[in-house]
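Every protein chain except one is present and positioned as in the full complex.
Chain IDs A and B follow the sequence of writing; residue 1 opens each chain.
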Amino acid sequence: MVDQPIVEVRDLKKTFAVKHAGGTSTLHALSGVNFDIMRGETLGLVGESGSGKTTAGRILVGLIPASSGTVSLFGHDIAGANGKAQLAAVRSRLQFVFQDPYASLNPRMRIGSAIAEPIDIAGTHSRKDRNDRVAELLELVGLPRNSVERYPHEFSGGQRQRIVIARALALNPDFVVCDEPVSALDVSMQAQIVNLLLDLQERLGLSYLFIAHDLAVVRAVSTRVAVMYAGSIVEFAPKAKIYSDPQHPYSRALLDAVPRADPDFVRHPVVAGEVPSLLDPPPGCSFHPRCAYAMDRCRVEAPSLRESGPGRHVACHLFSA
Amino acid sequence: MTDTGLGSLTTVHAIAAPRGYGAWRRLLRHRSFVIGSSIILLLTLAAVLAPLISPVDPSAMRVRFRFRPPSQAFWFGTDMFGRDVFTRVLYGARVSLFVGFAVCVVSGLCSAILGVIAAQFRRLDGAIMRLMDALMSFPAILLALGIAAALGPRVSSVIIALTVAYIPAGVRIVRAAALTVREMDFVQAAQVSGASSLRIVLRHILPNCLSPLLVHLTFIFAYAMLAEAALSFLGVGIQPPIASWGNIIAEGRDYATEAWWVMLFPGIAISLAALSLNLLGDALGDMLDPRLKGGE
Partner (left out) sequence: MIMPLLSVRNLTVQFRVDSGWVTAVDDVSLDVGEGDCVGIVGESGSGKSVTALSILQLHQRATTRIPSGTITYQGQDLLRERGSTMRRIRGSEIAMIFQDPMSSLNPVLTIADQISETLRQHQGLTGVAARKRVVELLGLVRIPDATRRADDYPHRLSGGMRQRVMIAMAIACKPRLLIADEPTTALDVTIQAQILELLRDLRKELKMSVMLISHDLGVIAEFAQSVIVMYAGRVVEEAPVAQLFRRPVHPYTVGLIAAVPKLDSDAPRLATIAGRIPGPQEIIVGCRFSPRCALVQPRCRDEPPLMQPVSDGQSARCPPRILVLGERHG
């Protein structure tokens, strides 16, 4: 039971219809993604814009429907035929923390009502229990109790993110998707929020899907890391392995590109080119136009995610025997 | 040097003092707001207290006092039936302000409801917006003229006519605002928690669409007053002997050369009311526009 994953994603695909002057084309946001999340762990999902990481996170909490595949949360498949009912059954166990703390709180709603919103929607608490819970949540995230009557504009970005986290925890969820929760914050605030998320995980046994573009932040929070590129997972490994020994050329390029706060650091050559268009992805491996190791095979055949070591998977022909 | 432990959990941070009535204070310092709202307040008071300010019956005809110019006894002079123009302008304010206010409230409510429905329930969007386009394709005053003529010359038909004429603009404003708001993260956060469409509309979308509508409605108030005057002037609005600014002017038109005061004073009243409402609208627009709120 302990090792039963709480989230199982299998062959998840998502396409969007994009209208333009010449008609409609199909945007492949996710092209067959697989991953599991264990109880109490944090899966870090890293990638650049257009990698599909945010789309995956939104599908996991039912904000957008999957096009095909299985999304099993606590054994309920929310992407299947009976998805709506399955989602309703697990809804109180899922939550989402957004990137922009200025957009994720209703400016005309007092903090108390904002935090209590999931409780009010579920209708599970008496008036007194609800207010007690709000006070408890404020304390949990390190905000004064008298914040209840205030409005979002009276708080700084870091404090707002604490409020958003309190709201997410209102119904004691088991699984929280954090979509770039600190990337809009100042460095000194970032560290406070990251530590808060880690503390809460320890105390409450939460599991996170932590979506971020910042590899260093992901390292600080994750148990395992999945690197995404153009709608697919290209590498999946325990945290220590990804950072010390990245296998996929894109993972390496991404790590090399991060600016270091260390003037002695000697940089590898920068990867050339840009992320391909998801409307018209290149044939074969989607990274091959930018890859220094691209072979003929990469240009025609898309590599699948294969086991490349204990607990690690990579989608690259260099690692397929 | 730096706190590396659980400090972030236990530190309770000092928070800047709440701004309290900051918005009010800002409004009260805005010159247009103060001037606009004072004039409107004065006009409203004058309308409400008309019987106290001038104990004369506005419809009382005293033929021997016909066409008296403004004087100590008749501040605004008298008209062709010897009625006191000052009293009639006061009572006319009741009608004009009531029509303006009623149109403002009714078209505001309809715009808010229709605009939010169009934005939130995309299936109804096409139908609602095409209907609005159809209404918008007539000049507002012609549309109102037609409706008022069809319903008969009554206060209620003027209100209905002007409400219909001004709804489309309001619906467009609310719909545009609602379309922006519904994409915001806090709406999605409510969706993640399983909020119903009704809850999202009432708690999240509607409250955040009201500022632009409010600004728009102050202008509608002014337009409606002007349009009422125009309709009454054209004879399809408020009918004599009930005084409205529009029909006082209409009645005075034939004697404009010999008794200029009959038209002048209600005319000044209309301009003053419209001007002050526009000042008010501009001030609200400034205040409610987040880009002008200063800060960083």
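What we mean here is this: contacts are C-beta pairs under 8 Å (C-beta built on N, C-alpha and C of every residue); 3 or more make two chains touch, one makes a residue touch a chain.
Quantities reported herein were computed from a predicted structural model and do not represent experimental measurements.
K.L.:
Over the full complex, note down every shown chain the hidden chain is touching.
P.N.:
Within the full complex, the chain not displayed touches A, B.
K.L.:
Which candidate, A:Ala88, A:Ala257 or A:Met295, sits in contact with the chain we can't see?
P.N.:
From the options A:Ala88, A:Ala257 or A:Met295, the contact with the absent chain belongs to A:Ala257.
K.L.:
From the listed residues A:Val7, A:Ala66, A:Leu94 or A:Met189, report the one that touches the chain absent from this view.
P.N.:
Final answer for the missing-chain contact: A:Met189.
K.L.:
If I consider the whole complex, including the chain that's not displayed, which of A:Ala88, A:Ala240, A:Leu279 or A:Ala292 touches that chain?
P.N.:
A:Ala240
K.L.:
Can you name the residues of chain A that touch the chain not displayed here?
P.N.:
On the chain A side, contact with the omitted chain comes from 48-49, 156-159, 186-192, 194-195, 198, 213-217, 219-220, 239-240, 243, 253-265, 267, 270-272, 274-275.
K.L.:
Over the whole complex, note the residues of chain B touching the chain we left out.
P.N.:
Listed in rising order, the touching residues are 1-5, 7-8, 11, 13-14, 16, 22, 25-26, 29, 294-296.
Everything that follows uses one rule, which is that only the chains that are shown with their structure count from here on.
K.L.:
Across the complex, what residues on chain A touch chain B?
P.N.:
61-63, 88, 91-92, 94-96, 98-100, 103-109, 114, 117-118, 121-122, 140, 142-144, 147, 150, 153-155, 159, 164, 167, 171, 191-193, 195-196, 199
K.L.:
How about chain B: which of its residues touch chain A in the complex?
P.N.:
Touching chain A: residues 6-13, 15-16, 18-19, 184-186, 188-196, 199, 203-204, 207-208 of chain B.
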